[in-house]
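All protein chains but one are shown in place.
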Amino acid sequence: MKNTYGESVSITLFGESHGKAIGAVLDGIAPGIPVNEDFIATQMNKRQSVSSLSTPRKEADRVQIVSGVVNGYTTGTPITFLIENMDTKSSDYNQLSEIARPGHADYTAYCKYHGYADTRGGGHFSGRITAGLVAAGAVALTALARKGIRIGTHISACAGISDRPFEDITKDIDTLSALSFAVLDKEKSARMQEAILSARSEGDSVGGILETAVIGFPEGVGEPWFDSLEGVLSHAIFSVPAVKGVEFGDGFALCGMRGSTANDAFAIKNGEVVTSTNHCGGILGGISNGMPILFRTAIKPTPSIFKEQNTVNFKNKEDTVLTLKGRHDPAIVHRARVVIDSVTALVLCDQLALRFGTDYLGG
Amino acid sequence: MKNTYGESVSITLFGESHGKAIGAVLDGIAPGIPVNEDFIATQMNKRQSVSSLSTPRKEADRVQIVSGVVNGYTTGTPITFLIENMDTKSSDYNQLSEIARPGHADYTAYCKYHGYADTRGGGHFSGRITAGLVAAGAVALTALARKGIRIGTHISACAGISDRPFEDITKDIDTLSALSFAVLDKEKSARMQEAILSARSEGDSVGGILETAVIGFPEGVGEPWFDSLEGVLSHAIFSVPAVKGVEFGDGFALCGMRGSTANDAFAIKNGEVVTSTNHCGGILGGISNGMPILFRTAIKPTPSIFKEQNTVNFKNKEDTVLTLKGRHDPAIVHRARVVIDSVTALVLCDQLALRFGTDYLGG
Amino acid sequence: MKNTYGESVSITLFGESHGKAIGAVLDGIAPGIPVNEDFIATQMNKRQSVSSLSTPRKEADRVQIVSGVVNGYTTGTPITFLIENMDTKSSDYNQLSEIARPGHADYTAYCKYHGYADTRGGGHFSGRITAGLVAAGAVALTALARKGIRIGTHISACAGISDRPFEDITKDIDTLSALSFAVLDKEKSARMQEAILSARSEGDSVGGILETAVIGFPEGVGEPWFDSLEGVLSHAIFSVPAVKGVEFGDGFALCGMRGSTANDAFAIKNGEVVTSTNHCGGILGGISNGMPILFRTAIKPTPSIFKEQNTVNFKNKEDTVLTLKGRHDPAIVHRARVVIDSVTALVLCDQLALRFGTDYLGG
Partner (left out) sequence: MKNTYGESVSITLFGESHGKAIGAVLDGIAPGIPVNEDFIATQMNKRQSVSSLSTPRKEADRVQIVSGVVNGYTTGTPITFLIENMDTKSSDYNQLSEIARPGHADYTAYCKYHGYADTRGGGHFSGRITAGLVAAGAVALTALARKGIRIGTHISACAGISDRPFEDITKDIDTLSALSFAVLDKEKSARMQEAILSARSEGDSVGGILETAVIGFPEGVGEPWFDSLEGVLSHAIFSVPAVKGVEFGDGFALCGMRGSTANDAFAIKNGEVVTSTNHCGGILGGISNGMPILFRTAIKPTPSIFKEQNTVNFKNKEDTVLTLKGRHDPAIVHRARVVIDSVTALVLCDQLALRFGTDYLGG
């Protein structure tokens, strides 16, 4: 299926950046999970631009829950999140409909939809569609938290500047939940923000790497083959616009190690099986081993830049140049972290429901 | 589903390393595709160990086609590939059933299957199960080739030594198809093989990075959200044992670039839309743009090493040490490349069938 | 998946009878299909009660299209239909939440959702949720019509009175499209409506049989095993509330025939393969044979009746009696016919997209 993902717990996304509304349907989540609209609003805010870093789209992104929640609890039937689009200056984009913005999906959308797609502001390809993921993800994060499962993502690198790695993950997740720019090392945070502003002042943009940790996830969840935890997580994470790489545990760095370093020794600690290191990112043979799940996501630089770029008119098949105008972010890595948290939460809820049944996460 | 992947063209894997047989069912592939058993055998051989690099498992891996092929052509109904296990020294593994081999799935399998799984030689988790993928992949590769779509994978890095990048991809794919150790630069190939032998002599192992190119793939295939080409490819690729990272185009390296560098300028060449560079790996907004699809796969070092390792008896919950014996590869990166080609071919056949219908790849 | 159905073209349903809104997301439908809001309204009206036959719920059921349609054409991305609930007298139902209405899902919903479900007016189980199916089905019906594929359903039987069978199907479908009470024989139509009013006057209800014909559907679509046309159609049709039986062609009557009668002889007519009879309902081996697809759907009597009924309080586990009050239909068979048309259209669009590709139905 195209805009639906998940087996027992699934998410369906809909909407275009400048259409009437965007949203999501979250289906299969257990009944009896408390739905806190303030927490949803908090998560939505994390997805918004940090005001100092971009020309923000001013709209409130108020989430309406249209179905599936009664008296503050999930009913067990589909939850529909609806977010109306208000501040939609579609005139900014009209001239672009035949000219491919480099790094954007205008041309591939044309190949697929033959000119019928809504191209205003990226349409259905817009990062704005992740708002539905974040709203649904807030419910999934609440469900997981009630089982002691917590997720946190920080900006591991941006514009060539690296944050410190996770240390005390529980504490780091607490720290991250309060930050609008999710960097653990304050000095690095300041430097990254400067680098973003510097790119912005040059009409350019930067990318980054997000690092995510999941703690409290039970062992024995996942599959050896196609529904390996790595497989189902990466599938969903690569849906997020601008993601071009995903690695688990030490990922690409493992390729330069020897087995004697890369293997995580097992040990007994407080009567439980643990590993002394966590190069594998908490997943062996596609299945969780009870240690923190760790992965990194590569976010390419925002393709909307304000320098003149060579491109084509794909209808006329003619070369042309393009200089974008309007409202654009010089970076999205700081906004994407809550999207990654949300996607991760949704996938893990699905995995837990498949493993332990549809009531597992419920009230 | 657990051991089945794909929507219109799907693959189901079965078997354990030391059971009676392993295999695969390839369903939904178009009727009328020629099935060349010699080509299947060639592909199977690429999956076998290079004799100089490991103590090979001697068995022939002869593929029986049990259904779905008549008079040398696909029928359109499920094709079943069966590979009997012959050379199965299961006694090598018996003592391990309660002791977790570090880096292997013994412990996570126990958490999931409660001790009922076949643990001999990795059982259903064994890399041996990829033989079914390779057999099915051979049919998928043939189907794609008839449409002018070709796939090639080289060892981009191994033990810290890097191959040259793809240059003339068509020519490079030709070169790679004849190599048993798929490195484009001969001198680097020799050095990598030395490094593998060196690790082997120390009872250790090495990992590597595979780089894959797909040429001739039509534009306009894929989806903006969950079934992005990156999503569906990564889902399948992460199923391959030892894969811990996947990146498309410049992947993680994009994170350090600015947008003005990372964006691929469009241009008209011979009346067609192309890009001047290919940082995005041929995929924009989850959809193919007609340029080569490029991605890299991180393969961790083989976890089976012959040094003493700290581990646990997970039934007794006691610390112990383990020194493995038996037949093991000091590297699998050179064997995995044909698996990646195969998985890629299977996923792309599914995508093409979804986009253009079930007859598209047929006779 | 629970509230989503279809592979290449899929439909997701959401909402509760007395919540804020109900609706549907139609995903995967080709770009370039004209969306006629008047036709959607016409179809929605067919789903409403015939005023003379019931105490109607007065609300307009105005369908808002929230995404996926631009300038009157499908974009190829998800189409979201939203229908606000206005006339929701939820107080009618409050006293029922612990008492199982016989024939309704109150008790089974309680077993599944543990008391968290929205029980007002049937909640997510309500026939009202079919409004989303009808809205999405209108787009599917338009797409099919552009390919010469038409669908019509009549009330084959109601309250023991039988309509005449299909004769000239094309003409009959024309006739049916203009009827609010879809019976081909006018005299039988009057008798059925009298029987419904008679049941109503006694506080009782009646059921019926719907017969559906699809013409113009191409041969060679379907699958021999699980995705037989019968399998995929019945799966969706049994989702419609009150459906308890589905039969294709002569269905259950075939069981009393001999093979020499039941077999449909093939013949050549105007250079095409046809069958002289159509006992099989246009499907052989799960695959369309180019003849009209014919099936019948059994609709049980509306469970909401106004006689005293024995039942239980399922929380207290005590016997009790119940006499319903409020607004209820003495029959739904005449309203269900447009739902069956809609579901059929959605399933057939999915089958055609799988068979011929995602552009097949498009502009």
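Going in written order, the chains are labelled A, B and C, and every chain counts its residues from 1.
By definition in this document, a contact is a pair of C-beta atoms (placed from the backbone, for glycine too) under 8 Å apart; a residue touches a chain by one contact, two chains touch by 3 or more.
If you're wondering where the values come from, they're calculated on a predicted model, not measured in any experiment.
Note that of B:28, B:222, B:303 or B:330, the residue touching the chain absent from this view is B:28. Residue C:209 is the one among C:21, C:66, C:82 or C:209 that touches the chain missing from this view.
Interface residues of subunit A facing the missing partner chain: 7-8, 77, 224, 354-358, 360. Contact between subunit B and the unshown chain involves residues 1-4, 6-7, 10, 12-16, 19-23, 25, 27-28, 31-32, 64-68, 70, 73-80, 82, 112-118, 123-124, 359, 362-363.
Interface with the hidden chain, as seen from subunit C, comprises residues 1-5, 7, 13, 100, 102-105, 107-109, 111-112, 124-125, 129, 157-160, 199, 204-209, 219-228, 230-232, 234-236, 238-239, 241, 243-252, 254-268, 271-273, 275-276, 279-281, 283-290, 296, 298-305, 307, 309-312, 314, 317-319, 333.
Throughout what follows, only the chains that are shown with their structure count from here on.
Contacts between chains leave no pair untouched here, as each chain touches all the others. No other two chains have as many C-beta pairs in contact as A-B. Rounded to a whole number, the gap between the C-alpha centres of subunit A and subunit C is 38 angstrom.
Between the CA-based centres of subunit A and subunit B the separation comes to 27 Å, rounded to the whole angstrom. Each of the following residues of subunit A touches two or more other chains: 1-4, 7, 13, 112, 124.
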